[in-house]
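Note that one protein chain of the assembly has been removed; the remaining protein chains are unaltered in position.
Lettered A, B and C in written order, each chain numbered from 1.
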Amino acid sequence: MKAIADFCIIPIGVGTSLSPYVAECQKIFQKHQLNYSLHSYGTNVEGPWDEVFVALKECHERLHHMGAPRVSSSIRLGTRTDREQTLEEKIESVRQKQLG
Amino acid sequence: MKAIADFCIIPIGVGTSLSPYVAECQKIFQKHQLNYSLHSYGTNVEGPWDEVFVALKECHERLHHMGAPRVSSSIRLGTRTDREQTLEEKIESVRQKQLG
Amino acid sequence: MKAIADFCIIPIGVGTSLSPYVAECQKIFQKHQLNYSLHSYGTNVEGPWDEVFVALKECHERLHHMGAPRVSSSIRLGTRTDREQTLEEKIESVRQKQLG
Partner (left out) sequence: MKAIADFCIIPIGVGTSLSPYVAECQKIFQKHQLNYSLHSYGTNVEGPWDEVFVALKECHERLHHMGAPRVSSSIRLGTRTDREQTLEEKIESVRQKQLG
């Protein structure tokens, strides 16, 4: 089962500069060879369900190792059985409707 | 690593009555012997990280088997290394501050 | 338009004890006479759309006044035109399916 997810990971108890933590997560998604794309309030991640969640677990663990005593994520998660759809196709599908 | 999660699972393409699908997920959390609690916009689920995510995956699979071509979840996920805290303790902690 | 919302409000840059901030938000929901219910990863809030969002804005402002330089909320928001449904009815609807 393929998953398309959107992760917004917030380390708590490390002050207000969160970008070093988000940057570490990007490296983890890259290492796991997932298709991912950073935006201004999270990161889209696409891949096999188990791979996506192994990477998410590694993100939480990494942030704790970087010193965050608490980590709170907000996640959106989509699966579908009717057809395959990539991150890029989801955006393209909306763009076509805007032109129409 | 223990996780406290909050799942809101939406089957798409099955009409507007979603409660039969949410009820199925409750049975899955129960089967996995997780501590869980239904509220009006999701379900709190507490347990070992891997158990929690095995149950979530089973929820998505079950909803597809029940006929939903798409399933979209909104999830909150918390981990902490500073101390243990249960679902019940999180609520109690807020209640005490309200009285204070 | 009536809204049923679920708010999880995280003050950032104030350490790891968040319950005093969540408790303040409960007082704000009460003051605005909204139907609300605390759970372990957020608060269900029900009322007229504009009232619900005035209260949410007041929560963000209050947390900043309490010293949080950043506040990040995760919100679920539901509206429906097919019928009225209260917080309590949403839970009852799932419970009945579990018994069935």
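Please note the rule applied: contacts are C-beta pairs under 8 Å (C-beta built on N, C-alpha and C of every residue); 3 or more make two chains touch, one makes a residue touch a chain.
These numbers were taken from a predicted model, which means no experiment stands behind them.
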Among B:Ile10, B:Ala23 or B:Leu38, the residue in touch with the chain that has been omitted: B:Ile10
Residues in chain C touching the chain absent from view: 1, 13, 49, 53, 56-57, 60-61, 64, 69-82
Residues of chain B in contact with the chain not shown: 8, 10, 12-13, 15-16, 18, 69-70, 72, 74
In chain A, positions touching the absent partner: 4-6, 8, 16, 19-20, 22-23, 26-27, 37-42, 44, 46, 74, 76, 78, 80, 82, 87-88, 90-91, 93-98, 100
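Criterion: only the chains that are shown with their structure count from here on.
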CA centroid of chain A to CA centroid of chain C, Å: 25
Separation of chain B from chain C, taking each centre as the mean of its C-alpha atoms, in whole Å: 17
In chain C, residues with contacts to at least two other chains: 8, 16, 74
